[in-house]
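Note that this complex is displayed minus one protein chain, with the remaining chains in position.
For chain A:
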Amino acid sequence: MASTTTHDTATARAAARREKARRAPAKWLLAPAVIFLLVWMIVPLAMTGYYSFRNYNLMMPSITGWAGWTNYKILWSDPTFWSALGITLLIVMICLAVTVGLGLALALLFHRNFVGRGVARTLAVAPFFVMPVVTGLIWKNMLFHPAYGLLAWLFRTLGLEPIDWLAQFPLTSIVTMISWEWTPFAMLVLLTGLQSLPEDQLEAVRLDGANKWHEFRHIVIPHLGQVLYVVVMLESIFFLTSFAEIYTTTSGGPGTATTNLPYYIFQGTFVQYDIGVSSAAAIGAVILANIFAIFLIRFVAGNLNAGEAR
């Protein structure tokens, strides 16, 4: 009796060893990618944290050493930092509302069957593939320009006073440009969601005599819920880091009217050379991004388990 037990454990141990040997190479296959991400993302992030507690200004190399919370205190009392934080959030919120709202409307429109739908959709998607630097310059020079822009011409034709968009409505202009780029993305993802609508459920409610609104409210929206969630979370991550559109058009101005957190940190690093304070601001940006990211990661992790159950 005792001998069989020993025998069983021995077999189990041998099986475990074989399994381990079979898996062994897997660890080495994963290592290069993990190490690469550690070296280029996690180590620098730790260094940012370290610098944020140091006295470090490239213009004043003689002042070094620990700064304690000084850099954070400087930030706390800097009105530009708070306005940058507010502007960052404003850009995220307004762009989300515009791109998701318009994106949903466009997705429903392009889900209809009309002549040349494929070509029309392809044209509407194009702005998403335009590099943000080009977006900035097209809008600044060809559309928003108070004398030579298309909008100025339109206003004059209508007998109105042309508006200097970037000077008078800087934030609106930035939001318009970002939304122009990202509405196609929201539209594309939502359209993909619409195309995977459960036909049988739609048939069923139609047989029950449901009207269009009922159908939309009770079948389409719940089905799109998950897709909408992905769009919102993903876009917020990109909107939080908007940079090129601001860099090429307003350079954060007029004053600090369009200075968001990335631009604030960029200026702190390359104009004021204040490594310590910039690092503290960067830690602020990371915390802000993580508040948004927590929701997405929870979602992605949930999705992972759902995938396993499949």
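The definition used in the following text is that a contact is a pair of C-beta atoms (placed from the backbone, for glycine too) under 8 Å apart; a residue touches a chain by one contact, two chains touch by 3 or more; residues count from 1.
The rule is simple: contacts and distances are computed from a predicted model.
Missing from the rendering is one chain, named in UniProt as "Mannitol ABC transporter permease" (options: "Cytochrome c oxidase subunit 3 family protein", "Mannitol ABC transporter permease", "Integral membrane protein" or "Lysine 5,6-aminomutase subunit alpha").
For the options A:L89, A:L197, A:A210 or A:A293, the residue in contact with the chain missing from this view is A:A293.
Residues 22-23, 25-27, 29-30, 32-34, 36-37, 40-45, 47-48, 51, 106, 109-110, 112-117, 120-134, 136-143, 147-148, 150, 153, 180, 183-185, 188-189, 192-193, 196, 226-227, 230-231, 234, 237, 240-241, 243-244, 247-249, 261-262, 265-266, 269-270, 275, 278-279, 281-283, 285-286, 289-290, 292-293, 296-297, 299-301, 303-305, 307 are the ones on chain A that touch the missing chain.
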